[in-house]
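With one protein chain held back, the other chains of the complex are shown just where they sit.
Take a look at subunit A:
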Amino acid sequence: MSQPPVADGVLDVVLVDDHLMFRAGVKASLDGRIRIVGEADDVPSAIEAVRRLQPPVVILDVHLPGGDGGGGAEVIHRCADLLGTTRFLALSVSDAAEDVVAVIRAGARGYVTKAISGQDLSDAARRVAGGDAVFSPRLAGFVLDAFGAAAGDVATGDDELDRLSAREREVMRLIARGYSYREVASELFISIKTVETHVSAVLRKLQLSSRHELTRWAAARRLL
């Protein structure tokens, strides 16, 4: 299952966004080791392109027209059987937590805003392709909020899905404060690999947790 997603150093990516200008801008700004193999501009065409090309990474806009109105989350839902080999990186202009968490819970491995630089987006795509999670400061803030971590509600066991561990909370707080993975690592005296492990663990909790506040919060916004 762990076939190298990056063959000959170039990562194949499908780009989904409903604005032609934005797609052109992204294409021009990505670095040379990312290759756009397909594009789509609404939900049905995105599903079709992803199924046909089965790329290692899909850069996916959260707000997409078409389909049942589920936007990016719907695309991921309909391609759920490909999640083992195809990773989704969500891209949004809105930065509203409810939109972001909808795509994350659907199965996206990361989330970035459209203000991101081309270099950072390329790095994020590679990180997602390697199986890691990409958290923006805003998403980290949402996670802290939704898991009640700010109120000191901290997990004691490793296998708890509904609370963050003390270390995960520390990592999330630093990311929310604008620290890069590298800076988080040096701040906490741990390796970057360990930071990535923590972030992936948080992503898993965010996707799988049935934490009461989280489900209630999501239900209130029709995400479940």
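Here is the rule we use: a residue touches a chain if its C-beta (ideal position, glycine included) is under 8 Å from a C-beta of that chain, and two chains touch if they have at least 3 such contacts; residues count from 1.
In the analysis below, contacts and distances are computed from a predicted model.
J.: Refer to UniProt and select, among "Aspartyl/glutamyl-tRNA(Asn/Gln) amidotransferase subunit C", "ABC transporter ATP-binding protein", "AzlC family protein" or "Histidine kinase", the name of the complex member that is left out.
T.: "Histidine kinase"
J.: Which candidate, A:A108, A:V134 or A:A176, sits in contact with the chain we can't see?
T.: A:A176
J.: Looking at the full complex, which residue from A:A102, A:L121 or A:V134 touches the chain that isn't shown here?
T.: Residue touching the chain left out of view: A:A102.
J.: Can you work out which residue in A:K27, A:H77 or A:R167 touches the chain that's missing from view?
T.: Candidates A:K27, A:H77 or A:R167; residue touching the omitted chain: A:H77.
J.: Provide the residue numbers of subunit A that touch the chain removed from this figure.
T.: Residues 62-63, 68-74, 77, 93-99, 102, 115, 137-138, 140-141, 144-145, 148, 150-153, 173, 176-178, 183, 212, 216-217, 219-224 of subunit A touch the chain that is not shown.
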